[in-house]
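Omission of a single protein chain aside, the complex is shown with its protein chains in their original locations.
Let's look at chain A:
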Amino acid sequence: MEKPPPEKSGSFSGHNVESHPPESHAEGELEDRENAKESSSISDSALPQVSQDIDRFLSYLALHEDKSNPPEVPDSVDVFCKLVEAMIGNYDSGDSSARFGRVPEDDTAFVESVGRISKLMNALRGFPVQSPAGAMYGRSGSVLQRAMSFLEDELRTLLEDSRSQISDSKSLKTKHPSFNSKEDHDRCPLPESESTGDDEYPAYPPDVVASMKKVAMAMISAGYETECCQVFSILRRNAFKEAVNKLGFDSISIDDVQKMHWETLEGEIATWIKVVKHCSHILFPGERRFAESVFEDYPAIFSSQFSNLARAAVIHFLNFAEAVAMTKRSAEKLFKFLDMYESLRDLVPTISSPTSDDNGHELKSETMTAGSRLGEAAVSIFCDLENSIKSDVSKTPVPSGAVHPLTRYTMNYLKYACEYKDTLEEVFQQHKKIERTDEAGSDVDERSSQNNAQPPVKQTPFSTQLIAVMDLLDSNLDTKSKLYKDMSLRNIFLMNNGRYILQKIKGSSEIHEVMGDTWCRRRSSDLRQYHKNYQRETWSKVLQCLRDEGLQVNGKVNKPVLKERFKTFNTLFDEIHKTQSTWVVSDEQLQSELRVSISAVMIPAYRSFLARFSQYLDSGRQTEKYVKYQPDDIETSIDELFDGNPTSMTRKRT
């Protein structure tokens, strides 16, 4: 596991002013920097030389295999230990300008020295305790422990300090310059730019991340991996939990979820969805990036750090999802369930990667299981629509032949559901195991391919279910239409409902796609048939009155018959007007189609009847008595049909 820190062949990289052009430093900063250098003067003065000595000693030790024969230990080893202790002391002095993270060069020097101490300790291991080498082993071990303990605290401080910055973006701006080392003005032009913290979660400035990375590397290569990972994981976990709690997420027990009213639960679900989405988009990618940059050279550590964090968080999201999926199923829950399903589905790629460890794979499969539980619930809720249609068996017809509430409910539900069409397809694929294609599915298939010259609509489990629902609605409406004794009204009812269904389907490209053009054409022709039936039922009798046949006997118009004809016509027409103006056709186009088609038949027939036969009535009283309507009156009256208006024509005509 031990990996040496990056070394520049023993050179003191502190002098290597990496990629920071000197002109970028303001004067004040340069001054500060000089001070900082002064305070770490020990390292500046003696460290490079002593480090070289240590490296030489290390190469000597590497060849010295006989542990029973301890070598001489040069003085530089003790000096070196003292130097490192002095560096720690300097960091710990309480002088804030000397803190870790202020002067990256010094930090690098320190971290490299710690690496050297660790190597020294390992190389001195095993010599007799009483020998100088053995004593130096103990000494270097103590120094190393002190350094590690210091670095552990530093890591904690780095992780914690920056965390408190997130909660207060104001202080991030003002505190930023003093918090970071001086060079960072060019590296990190942040303070001004409005970063909401969201885009850069977790909001550690790059130099802080760089410091963490240094610490992590030093600790891991000295064999303090567990300490390093523990600090990192506990603090990140807590920070993550805080971030999630801030969004309103709180654990609710499964027991409580079952007891909740739907309205309350709906609110909790909304919060949950918000939180899970935020995690997928911001928090998890952020944590992944962050862990990756801190543990850049240790992919195994990075990946276990991330998957542990993800796991700690996600299992609690899943608990809630499972609790919700367990609640009593009901139609109104479908859409929220699907929303939750989608959130989990989108969460999966953000918590797993091909390089995930077992932990990661397990989490992924747990997430998918929870998702599929929701999917399963959604499927069962959607399929339950069949039952609610079947169980709608009211024996009272809707007055005026209007659109039945069941039609409205079903179609609106379907329309809304089809906004989730792709997701529904997905969950149906997973859960609706072809059971339907055995029965209904296959013959639906046949039907659509029979009547269809075009390629048949592709049958999926969901579309099959949707078609089944539509068929069921049709047959239910057919039964309901039989509740109307009046054949004309029965046809109006069928027309109204059929029209409503067709309009809804045409209005939703998703349902339209599933049902297909053929289906729509068939429905349109059904509607035309209802229309024809209605015409025949209502108007053929009226037209009978306006026939020529039977009026003329031996070329002469039989007046009593004519009078009777007019009387019957008037009565019939009045009757129809009275009844059918209370009927409802709410679809304007359908209403006008009906009126136009009635007028187109009635007006010319009446007009010509009048033109040919009114002359046989005595003008004056008789005409007034029998010719109650002028053709224009007929037209006006027809235009009053299907208005759902119970008022009589007299009032309207005035």
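Quick note on the criterion: a residue touches a chain if its C-beta (ideal position, glycine included) is under 8 Å from a C-beta of that chain, and two chains touch if they have at least 3 such contacts; residues count from 1.
Keep this in mind: contacts and distances are computed from a predicted model.
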Omitted chain (choose from "DNA polymerase epsilon subunit 4", "Nucleolar protein 8", "Protein BYPASS-related" or "RecA family profile 1 domain-containing protein") - UniProt protein name: "Protein BYPASS-related"
Contact with the hidden chain (one of A:50, A:98, A:144 or A:514): A:144
Of A:82, A:213 or A:241, the one touching the omitted chain in the full complex: A:241
Contact set of chain A toward the excluded chain (per top definition): 121, 125-127, 129-130, 134, 137-146, 148-149, 152-153, 156, 223-224, 226-227, 229-231, 234-235, 237-238, 241, 250-255, 258, 312-313, 315-316, 319, 322-323, 326, 366, 387, 390-391
